[in-house]
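A single protein chain has been removed from this complex, and every other one stays in its place.
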Amino acid sequence: MIARLLIFAAAAALVALPFFAPSHIVFLVAMIGSTSVMVAGLTIVVGFTGQISIAQASFAAIGAYGTAQLATMAGLPHWIGLPAIALVAAVVGYLFGLLSLRVADHYLALATMALCAIVQLLLIHLEDWTGGAVGLAVPPLAVGTRMLTRPTELYAVIMPCVALTVWFLHALSTSRLGRAFAALRMSEVAAAAIGIPVLHYKSLAFALSAFFGAFGGGLFALQTTYLDPAQFGILESVRLIAIAVIGGVLNPFGPLIGSAVFVLLPEAMGALGRYMSLVFSLLLLLFVVVSPQGIAGLPARLRARR
Amino acid sequence: MFGQILVSGITAGAVYALVALGFVVLHRGTRVVHFGLGDQMTMSAYLVVIAQVFLDAPFAVAILFSLVLSAGFGVAIERGVMRPLRRAPLLVMVIATLAIGAALREGLRASMGPLPWPVPFLLTPAPFTLGGLVLVPANLAVVGVALAVMLSLFVALRFTRFGRAIVAVYENPTGAAIVGISVPSVHARLWGLSSVLAAIAGILVAPLITLSPDMGTIGIKGFAAAILGGFNSLPGAIAGGILLGIAETAAGVYVSTAMKDIISYALLIGCVLLLPQGLFGRAEPRKV
């Protein structure tokens, strides 16, 4: 009950925010929102199915570059281009899942890491398509002839997407598919013996992860207005993992909580900002060492509270 | 042309082989794949620079300084992170080693700056020709040192108590514990050993490429080499490293330098998918 009230109050505050907060705060909250969508995808793979993926930044790159270039090169409006590229990313994610999920554990981590490195190199070397190392300008979001560039306008576009993402995570975790994902995490062989198609479902988790990664990446692109391949490397993937883990991978609000920490803390730190990445890495390390079950143990804790 | 590719390939390959050895030495004994090992290479190379530039240490002392600290760092990871996590799910261990790597990289970026540092080297990079091949003394030294390190590793594993305890844990951890070998202390040694191997690789490679906080990405090449070699065979790791070095150099010459890295990463993915036991490893049957 208290949890529901809290969620309701937070939602009301987020709706009211653009009416009273200064625009740079609105921009930051929208940044938390788009980051949380990218991270939401990761929580499905890491939290639900217990697989590791170091390629989430690549799916974000597909979404970001795809959104920009579908508008620039094909003249497609963002509100078609962004969902379309997210679906393409989902297909890519599914196929990559089918291929690489036959191998498990470390090998999967290595394969996704290599994929991430390849995608980043392609961003740098396929200059005709990506602008190369120099980067790429993102055309602004347009509705009809009106350009939505002000923070409040982007906020109004991004935050409903965030709300839908949170709802999706909640609905997934309480559905047969979410339970099947959890089953995969705990015992693949038992899941298969029950009739759960292990490879298909793991690939499906990868596809969902890619979808949200790309969708969040596209939203992110609209906000930053300029894309740089350096933003989409292995380090960014690790950062997204850190956000997911610190926010809590089995809580629908986890991605939002983690993103808030990672976006707001550097702002608050000011001059110490250049140590932030170090602090976050150490925070991640501390988090897993102090509470190694922190990733897997959340559902038990949630149940205990209910 | 082909001879030249071989020479350049073996130079790069020798470094990859050292990193791959670092991965395999550790993984065979502890089942852990250390995703931060590439960043430890960077750290060790920086330690040499720090000792030389800031502490005015002579080259040999600087290297010793770096190797000792690197070994200590490896042991510290085992004590401080991996030992508390030994019963944790694999996912958690992967995240922990990723975090170690990221912390190193970001720590170096924050303290040493994002820009490359010049790394002094004993031998001249001026090339000379021999029998139609262009040879670089610095590169020859890299291969020589790498060979010497590998040789002493094998001698140590076979003929010292230190090494025989490691081999015993490789073959049968339970049996090793029964005959009185302390498995945790062997794990600590393995972490130290693998860190030293990465340190040597890092110190060797830093003068050849640029020493920046992001040099650790070269660790992925070590992964690729280790996977080619099967991830559980020491000679396999060396062969994998050399093969990768040659394949990559050939790709750079015949395809394009831009494609060089892409090809070695693609090789990694391909090998994981099609040949997970590598060229030299054995497949282990799964038990239910």
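Here the chain labels run A and B in written order, and each chain numbers its own residues starting at 1.
As a working rule, contacts are C-beta pairs under 8 Å (C-beta built on N, C-alpha and C of every residue); 3 or more make two chains touch, one makes a residue touch a chain.
The definition used in the following text is that contacts and distances are computed from a predicted model.
Hidden chain, UniProt protein name from the list "Carbon-monoxide dehydrogenase medium subunit", "Cytochrome (Ubi)quinol oxidase subunit III", "ABC transporter ATP-binding protein" or "Phosphate-specific transport system accessory protein PhoU": "ABC transporter ATP-binding protein".
Only one residue from A:L14, A:L177, A:A230 or A:L265 touches the chain missing from this view: A:L177. The hidden chain makes contact, of the residues A:V189, A:M269 or A:L286, with A:V189. Against the chain not shown here, chain A presents residues 167-168, 171-172, 174-177, 179-180, 182-183, 186-187, 189-198, 296-297, 299-300, 303.
What we mean here is this: only the chains that are shown with their structure count from here on.
As a whole-number value, the distance joining the C-alpha centres of chain A and chain B reads 32 Å. Chain A meets chain B in the complex at residues 46, 50-52, 54, 99-100, 102-103, 105-107, 109-111, 113-115, 117-118, 121-122, 125, 189, 234-235, 238-239, 241-242, 245, 274-275, 277-278, 280-282, 284-285, 288-289, 292-293, 295-296.
Interface of chain B with chain A (complex): residues 27, 33, 35, 80-81, 84-85, 87-92, 94-96, 98-103, 105-107, 109-110, 217, 220, 223-224, 227, 258-259, 261-262, 265-266, 268-269, 272-273, 276, 288.
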